[in-house]
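Left out: one protein chain. Kept in place: all the others.
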Amino acid sequence: MSKVWKFVTKDPEFASLIVTTLLVTGVLYVLLGDRVFSPLGVSSMAIQLAEFGFLALGMGLAMLTGGIDLSVAAAAGLAGLMGALVMSGSVIPVTETNQTFIMVLGVVATLGTGVATGAINGFLIAKVSVPPILATLGTMILFTGLGMAITGGNTISIVVPEFSALFAGTMISVFPLMFLVLIAMFIGVAFFLSRTMAGRRVYLFGENEIALRFSGVRSERTIMMTYLLIGLLIGFAALLIIARANSMRIGYGQGYLLQAILVVVLAGFNPFGGKGRVSSIFVGLILLQLLGTSITAFGLTPYHRNLMYGLILLIVMGLNFFVNRPSRRKKPPAIGGIAPSTEAIILSDQRTTS
Amino acid sequence: MLKKSPFRMLFNRAMNPMERLLSIVIVLYIAFVSIRNPLFFGPQALFDIMSTGAGLMILALGALIVLISGGIDVSFAAIAVVASYTAARLSMVLEIDNLFFILAVAIAVGAALGSINAVLVHVYRLPTLIVTLATASVFHGLMAITLGMKTFTQTDVPQSMIDFGRWYIWTIENEDGSRITLSGFVVITLGVMALTWFLLYRTRIGRSVFAVGSNEESASRIGINIFATRLFIYSYVGMLSALMGVMYWSRLYYINPDILYGFIELSIIAAVVIGGAKLTGGEGTILGALLGLIVYQLFTNTLVYLGLSPSWSQLFFGSVLIGMLMVIYYRQRQANKKALVFSTV
Partner (left out) sequence: MATHTPLVSAKNLSISFGGVLALKGVDVEIAAGEIRCLAGENGSGKSTFVKMLAGVYQPDGGELIVGGQKIQNFNPMQASDAGIQVIFQDLSLFNHLSVGENIAINKVTHGKSRMVSRKKIHDIAGPQLDKVGITLDLDAPVSSLSMANKQLVAICRALAMDAKMLFMDEPTTALTGREVKRLLEIVQGLKDQGLSIVFISHKLDEVFSIADTITVFRDGRKVGDFAADELTEASLSKHMTGREVTYERYHRQQTTTEPLLEVKNLTRTGNYENISLDVRAGDIVGLTGLLGAGRTEFALTLFGLNKPDSGDILVAGEAVKIGAPWEAMEQGIALVPENRLEQGLFANQTVSSNVAVAVTDRVTNPFGVLDAQKEQDFATQVVNDMGVNNKNTSAKISILSGGNQQKVVIGKWMLWEPQVLVLDSPTVGIDIGSKSEIYERIHRLAEQGIGVVFISDEVEEIAANCNRVYVLHEGRIIKEFRERDMQGETLAHDLSEIISNPDLGKPMAGRVPSSEAGE
């Protein structure tokens, strides 16, 4: 029992998130029962969660470095588009024999495009020193624009049925394959961040980029690598997006941006960087998915859902504010925020005499 | 003897490098397109850009003020929709078909919503981007739930709005009977630009906006009321957005609460950033915002003159945006390196 207590006091935000999620699960089970928690319902939720989860994880990584990635949804769209194009037969005609080959090519195209988008973001942020919010704003418009120019707004259909079957259809008991891949990714990234030096450098960068440089670390590499990783995650998300719809249309998934930021802030990430636990994102994902599905189950509209997300974000920010008051750091904001003012007077003493 | 350029005489300051760069880009683009398609250099294109740009410029002014204060507001499009939709619905329900009534209601709602932003931003001390992202969602969602999302076509839109949208200050009749018109909105926009300039440069609270954006700690030490300043900023933005919303529907004589929000905000902010406003606050000019918006307009709306389909406009604008960002920030990076400034903010 004391072990549990220790856990709770060490990270009260995480603990309260878990408790909230359990409570919500309980309440919803009672209210909605089989409608939401049937095997089909769980699979459906799991796959939606997986699709969005990769993007959320990417957003979380960006926030750890003190930035934000506004282009996650647009990049996923572009990556999915590339894969769909390959698998639509317009590039190489699809025949009886080359289906698997085309599918593999399509997967490579999707993942590759994802990583490429990460490379572009990483280049702008690391090598040109464009503030992350502006760089990703620009790439968001660029990626969407690229997709629109290529498709003209039309939908591209995939003609390789194995693809959808594999990525959207495969189930292990009640859980979709990609959901398990997501979990594996979370575990991998969590391990990377907490147990490797390269991962720790991500936190250090977000906390104090200057000190990182002064410690002799190639800080530009750290950022570049982070955004490449985000790009890979975006690629996975894209695979799932096109697998579920068996097609791709630009503009799909636009609402994900607000949700991604919501879930990361919900998970206790500091928008200024340097603090955040990856496993919290996963719990946040579950919570959000439950809420989102129930909204639909209750017969409410997407507008209700967005309203709810906005409210939750405001409430969570308010709570975090009160919880985090003593440890707020004086750091120049990276995403258009405001530096706390009273701290500066007190902190300025540390630099000089008193 | 300092030679004063005509610009300097008019604006009492020199053009900053960004404005110069943008002016060159604009002139080059116009020249290029005009050569390829002489139609472009005629009144049709010009009036078109001005008429549609009028409303966007008003939004850009709002975005500019927030950027000068060191924040980023992404809720202004949502406020534009909510405020104007509320006003239009109210007008229809109460059967008060009066433009001033509609404008008054819209502006009041806009101010109120903006004030909510101000309170949250001030109290939360979290990035304004995230706070306003949330409030945009909440405002729009509340509207959707309480008022519904019904669209209205010409038959239902209040006549006063339609008349407003048809207010032209210049009409050119063509030989074939078609008309080229310049919307009266341009006059409104010029007025708002003048008002904004006056507020920012000739009033105490306007200077406080610059002070807060430049160095918030010092501003509070001096005794500037930061909260009052924020209240001014965000409610002013709200009012401007509301005005734009009414203008927008009036010109379209069609009201659809599903558009605008989620589509235009980031492009407007991008345009203002191209115009020289910095994320870090304290910097930004009205002329810069105008030039940035012109670049946005040119690169998204005039592709048809080059024979390209509209699907290419975002790609174009995105490329220009990234190009400008690279220029601005690479220069800054080099300057920082030289001056041994390590902080990137």
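First chain written, first letter: the chains are A and B, and each begins at residue 1.
Note that in this section contacts are C-beta pairs under 8 Å (C-beta built on N, C-alpha and C of every residue); 3 or more make two chains touch, one makes a residue touch a chain.
Quick caveat: nothing in here was measured; it's all calculated off a predicted structure.
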In the full complex, displayed partners of the excluded chain: A, B
Among B:Gly213, B:Pro257, B:Gly275 or B:Gly292, residue touching the chain not depicted: B:Gly213
Hidden partner chain, touching residue among B:Gly184, B:Gly262 or B:Gly282: B:Gly282
Contact residue for the chain not shown (choose from A:Thr20, A:Ser157 or A:Asn208): A:Asn208
Interface residues of chain A (partner: the chain not displayed): 195-198, 200-201, 203-204, 207-208, 210-218, 274-275, 327, 329, 345, 347-354
Contact set of chain B toward the excluded chain (per top definition): 201-208, 210-211, 213-215, 217-219, 221-224, 281-283, 340, 342-343
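We take it that only the chains that are shown with their structure count from here on.
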Gap in Å, rounded to a whole number, between the CA centres of chain B and chain A: 30
Of chain B, residues touching chain A in the complex: 70-72, 120-121, 123-131, 133-138, 140-142, 144-145, 149, 216-217, 220-221, 226, 262, 266-267, 269-270, 273, 279-280, 309, 311-319, 321-322, 325-326, 329-330, 332-333, 336, 342-345
Contact set on chain A toward chain B in their complex: 68, 70, 124, 128-131, 133-135, 137-146, 148-149, 151-153, 209-210, 213, 254-255, 258, 261-262, 265, 271-272, 301, 303-304, 306-311, 313-314, 317-318, 321, 328, 332-341, 344-345
